[in-house]
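Below is a slice of the complex: some chains, not all, each in place.
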Amino acid sequence: MADSVYKIIELVGTSRSSWDDAARNAVETASGTLKDLRIAEITKLDLKIENGKVAAYRARVKLSFKYERD
Amino acid sequence: MADSVYKIIELVGTSRSSWDDAARNAVETASGTLKDLRIAEITKLDLKIENGKVAAYRARVKLSFKYERD
């Protein structure tokens, strides 16, 4: 791996049921176009509330992948 | 919404099964008396342990709602 360069992007995944699913949604959406995803760090968790109920779990994730000069 | 004022309070929800439920408990308990809750930020996650087992998942949440001069 030495001397490679990686890029980091930050996504927010959402789910009606859990933060586990929210983060997985972010990863699987990104993996359609980004190669070599290996680690996703969680940088923030929050909740969207509507009518006094949890409407969505949201997980902010930082994803790294191989940088291709575009 | 402009020129409104909101208040932020910090609660700790607990659950025997998950942090998702712990946070939801905090939100739903608060929504009984607080109007216009919209976002809950998670500021800390921890576990209470008894006899070497997880006895409770705990999620600390910051909730904002419309400030009424009381």
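Labels for the chains are A and B, by order of writing; each one numbers its residues from 1.
Keep this in mind: a residue touches a chain if its C-beta (ideal position, glycine included) is under 8 Å from a C-beta of that chain, and two chains touch if they have at least 3 such contacts.
Values in this document were obtained by computation on a predicted structure and should not be read as measured data.
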Full complex copy number, with 2 in place?
-> 12
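Heads up, the rule we're going with is that only the chains that are shown with their structure count from here on.
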Between chain A and chain B, what is the gap in Å from one C-alpha centre to the other?
-> 23
Show which residues of chain B lie in contact with chain A when the two form their complex.
-> 18-20, 23-24, 27-28, 31-32, 37-42, 45, 61
Spell out the residues on chain A that touch chain B in their complex, using ranges where they run on.
-> 17-20, 44-50, 52-54, 57
